[in-house]
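Here is the structure we will look at, set down as structure tokens.
The block that comes next holds subunit A.
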Amino acid sequence: MTLKPFLEVKNLNVAFPTEDGLVQASNEISFTVARGETLAVVGESGSGKSVTSLAVMGLHDRKRTQISGQAILNLDSGPVDVISADDEVVRKLRGKAMSMIFQDPMSALHPYYSIGNQLIEAWSLYNEGDKAAGKKRAIEMLDLVGIPDAAKRVDEFPHQFSGGMRQRVMIAMALINNPSLLIADEPTTALDVTVQSQILQLIRDMQKEFNMALILITHDLGVVAEVADRVNVMYAGKIVESGGAEDIYYRPDHPYTIGLLHSIPKIGELESKRLVAIPGQPPSLINLPRGCSFRARCAFSDRVSGNLCATTAPTLDTKTNEHFSRCHLPEAELLKARKEIGGN
Partner candidate 1 sequence: MTEPLLRIEGLQKHFATTTGGAFSKVKGTVKAVDGIDLDIYPGQTIGLVGESGCGKTTAGRTILKLYEPTGGKITFEGQDITHLKPKQMKPLRSQMQMIFQDPFASLNPRHTVGTLIGAAFEIQGITPEGGIEAEVQRLMARVGLNPEHINRYPHEFSGGQRQRIGVARAIALKPKLIVADEPVSALDVSIQAQVVNLLEDLQDEFNMAYIFVAHDLSVVQHISDRVIVMYLGKVMEEADKVDLFTHPRHPYTKALLSAVPVADPIKGRKRERIILQGDLPSPVNPPAGCVFNTRCWKAQDKCRTQVPELMQIGKDPSHRIACHFPEE
Partner candidate 2 sequence: MSGLKTSRRILASTAAIALAVGVTVASGSSANAAEKPVTGGTLYFITNAEQFDHIDPARVYTGRDIAFLNSYLYRNLVSYKPVAGSAGSSLVADLATNTGVPSNAAKTWKFTLRAGVTWEDGSPVTCADVKYGVSRPFASDVITDGPQYLVQALDIPTEADGSSVYKGPYKKTGQAAFDKAVTCSGNTITFNLNRSFADFNYALTYPAGAPVKASKDTGDKYDLRPFSNGPYKIASYKIGDQLELERNAAWKKSSDTVRTPYPDNIVVRFGLAEDVRDQIMLEDQIPNTASLDALQPANLRAFFADPTKKDQRFNVYDPYVRYAAMNVKKGHMDCLDVRKAVFFAINTQALIDLSGGREFYGDPGDNPVKPVLGLDYKKTTGNIHDPNWKITGNPTYSASLLEKAKTSCPDAYSRATAADKGIVWDISNTATNQKAAVLIGDALKAAGINIKFNFIPSGQYYSTVQNRDKQNDISSAGWGADWANASTVIPELFTKEGGFNLSQNWDDPAYAAFKKKSDATKVETNRAKQAKGWQELSQYVMDQYWIIRPVFSKGQEVWGSKVGGVYYWEPQGNFGFGGMYVKN
């Protein structure tokens, strides 16, 4: 991508102080997204993917969160750093410059207000015009996201919609002010697989329609493969690997990514070979061990010379252009590892 990235996240850290200690939820996060580009963030729950995006949206309670680093939005009017900007400035970016949709469409809409009401509210924040104009726009948006009979359903309440329909409503609401960036946080996790494909299709269509930068957060590698241009793989609060979708799927550099790709059975592979499991559990984010946080589960840490994995946290090394990985494993060992696990 040659475009100037719309969002530049630089060295973002988010931590929550708790009774038991400081939870380092995201750690040294840097990435960029341009308009029209889809960045997928993959990782297990607790890997810090939601925390990062919420930080970009400025949705963390600053009193209870320690945030450092930068998240710069390159707006037409000039760059704004969401992290350091005033609450009021950030608020006015939300919904307009950047929007977000959430995992659970069942609870993300206010149960007491009609769909139309909630859409109009979002619209009127950034548009002059009376309610009728807002409603017109709301119906238009509902139509666009594929709600049948939108003019009638606009007055209905969330509980009268199915999960898939609600997610469409959420998308309509997020897009009603033509945002430049859409963050979709596990938008299909709560949905059935047939509905999931509808929604993914819709998100793709919408991205084209609005030429947005899209950050798609998910744990489902299948979903990522279908929509992502680039992929960030997160583990224990850090980006462990980042690259183009094909790089990640065909040339994974990090043992975690490799393991992940092979731990899921693939449709069509009918011969029942044993799955490759990543042993152990993800580490606690409190008092993370020194060194590589994946070390305890990594099958190859013994192939790294010395005690490097235990003592030194790997940095995000550039392997090839725009493909980074946080691993001490030498190139040769890596190729071997790919073969050993995946057989390709």
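Assume a residue touches a chain if its C-beta (ideal position, glycine included) is under 8 Å from a C-beta of that chain, and two chains touch if they have at least 3 such contacts; residues count from 1.
Quick note on selection: all candidates are chains of the complex that A comes from, given by their letters.
This one's a predicted model, so the numbers in the text were calculated from it and none came from an experiment.
J.: Using the touch rule from the top, find which candidate among 1 or 2 meets subunit A in this complex.
T.: By the stated definition of touch, the match is candidate 1.
J.: Taking the complex as given, what residues does subunit A use to touch candidate 1?
T.: 44-45, 162-165, 192-198, 200-201, 219-226, 228, 245-246, 249, 256, 259-261, 263-270, 272, 274-279, 281-282, 297
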